[in-house]
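Inspection log for the structure reproduced underneath, given as structure tokens.
Of the protein chains in this complex, one is absent; all others appear in place.
Labels run A and B following the written order; every chain starts at residue 1.
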Amino acid sequence: MRDQRLWTWHVLAGLVILVFLGLHMAIMHLDALLGIFNPAGDHPIAWENVVARAKLGFFTFSYIVLLGAALFHGLYGLRNILFELNPGAGLRKGLNAALTAVGVVMFAFGAWAAWAASALARTL
Amino acid sequence: MRVPSEVTFRIRRFDPGRASPPAWEAFTIAYAAGMTVLDGLRRIKETVSPTLAWRSSCRMGVCGSCGMFINGRPRLACNTQISELEDLPVTVAPLPNFAIIRDLVPDLRPMFDAHVALHPYIIRDDVAEMYEPTGEYFQSTEELEHFLQFTYCIKCGCCMAACPTYATDAAYSGPMPLAQAHRYNADSRDGGFRERKAVLAGERGPWKCHYAGECSQVCPKGVDPARAIQLMKRQLVFDYLRLYTQPCPSTVVPKATEIKRRADVPEAPAPTVARG
Partner (left out) sequence: MLDTKNHPNRLGLWGWLGGGRWGVERYLYTLHRLTGLGLLAYFLLHIIVTSSRAWGSEAWEAAMARVTGSIFVLGEFLVFAAFAFHAVNGVRLVLVELGWAIGKPIEPVYPYRTSVHEQRPLAIGVMVLAGLLVVAGGLDFFLLP
């Protein structure tokens, strides 16, 4: 029963990532061509630009959404690849638990960091 | 155009009674224009190696028995002209992804088990009508076209041999069972989507198909199982998102008691041969 649901969410997460990661890539790696959302000059990863983005609620929100969608999409994809190699029932349970744990932990950590960075940026 | 007088076959042999693993064996036989790979195997068995084993029946591409791995591609031996092969010698191995019973005979039971598990038959509530029909289940040409392509499947197993997912994952149903499940889901006479969904929503469903397209490339009957599987995925995803409701199966139309003649069709001429 679960695969029908998980696969649907996998596709929906992919579409979410397309939008948000596409924007992220454009900001970070097409800055010389497009120059968007880098108000503090040329280098997208300069601290000033990081702070400028962290001040905007839109970026904090979209980072957290992207984090969740990408973790789910990527870990479900990895689960698919590993399960297609025919692990036994015990190993399947173990992989399900391990991948879910990695996803939850990384999401919690990353979401906290995005929120904390936003709070820090607002004091600067 | 060259017509060689001889052709060499390299065949993967395996004898279950012996301890040794499968091994290649070469045979050279006389060649005549128009020989298929199946003709070659028969000539080998008749003249060189009487113990060579394979499955074949109709020798004309409709029974699905002679699926084999010929020159690196799953094909029907009876449908493959030796002259159409790009490289020689003719290399014949049993269909991959199935255990080998002997020589070129694969064990197709897992494929048929998966097929049966997906209820490949019309499922309806009106059981009495199905067994004692009072009329017919109406189906328009448009409704027929939704699934007609997938009815041409001869269950040869070539698609299963070509599928990259089935190569590693024994739990995956495979292109043939899934395409046949869709053949029935898309049939307007059928009401069994829920029964099949019980299997399709889980790991035996189409979720491990990633559209490599190999199944459709090798299908000898043009069934296009890849198309069937993607159409089925759409149905299942929309069903999960509550955007799809299964249409009611077609109703019974009573048999016509009086055949009305069309106005533009003339009457038949008088019979020239007396009856009886």
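Just so we're on the same page, contacts are C-beta pairs under 8 Å (C-beta built on N, C-alpha and C of every residue); 3 or more make two chains touch, one makes a residue touch a chain.
Keep in mind it's a predicted model, so treat the numbers as computed, not measured.
For the chain that is not shown, the touched chains among those present are A, B, taking the whole complex.
When you scan B:S49, B:S83, B:Q217 or B:Q246 for touch with the missing chain, the hit is B:Q217. Only one of the listed residues, A:L56, A:L91 or A:A116, touches the absent chain: A:A116. Chain B residues in contact with the hidden partner, per the touch definition given at the top, are 14, 16-17, 21-22, 72-73, 94-102, 106-107, 145-150, 152, 162-164, 166-168, 170, 186, 209-214, 216-219, 221-224, 226-228, 230-231, 233-234, 237. The chain not shown here touches chain A at positions 11, 14-15, 17-18, 21-22, 25, 29-33, 42, 45, 47, 50, 54, 67, 70-71, 74-75, 77-78, 81, 85, 102, 106, 109-110, 112-114, 116-117, 120.
By definition in this document, only the chains that are shown with their structure count from here on.
Between chain A and chain B the centroid-to-centroid distance comes to 43 Å (mean Cα coordinates, whole Å). Residues of chain A that touch chain B in their complex: 1-8, 11, 80, 83-86.
Every residue of chain B that touches chain A in the complex is listed here, in rising order: 165, 168-172, 197, 200-203, 205, 207-208, 233, 236-237, 239-241.
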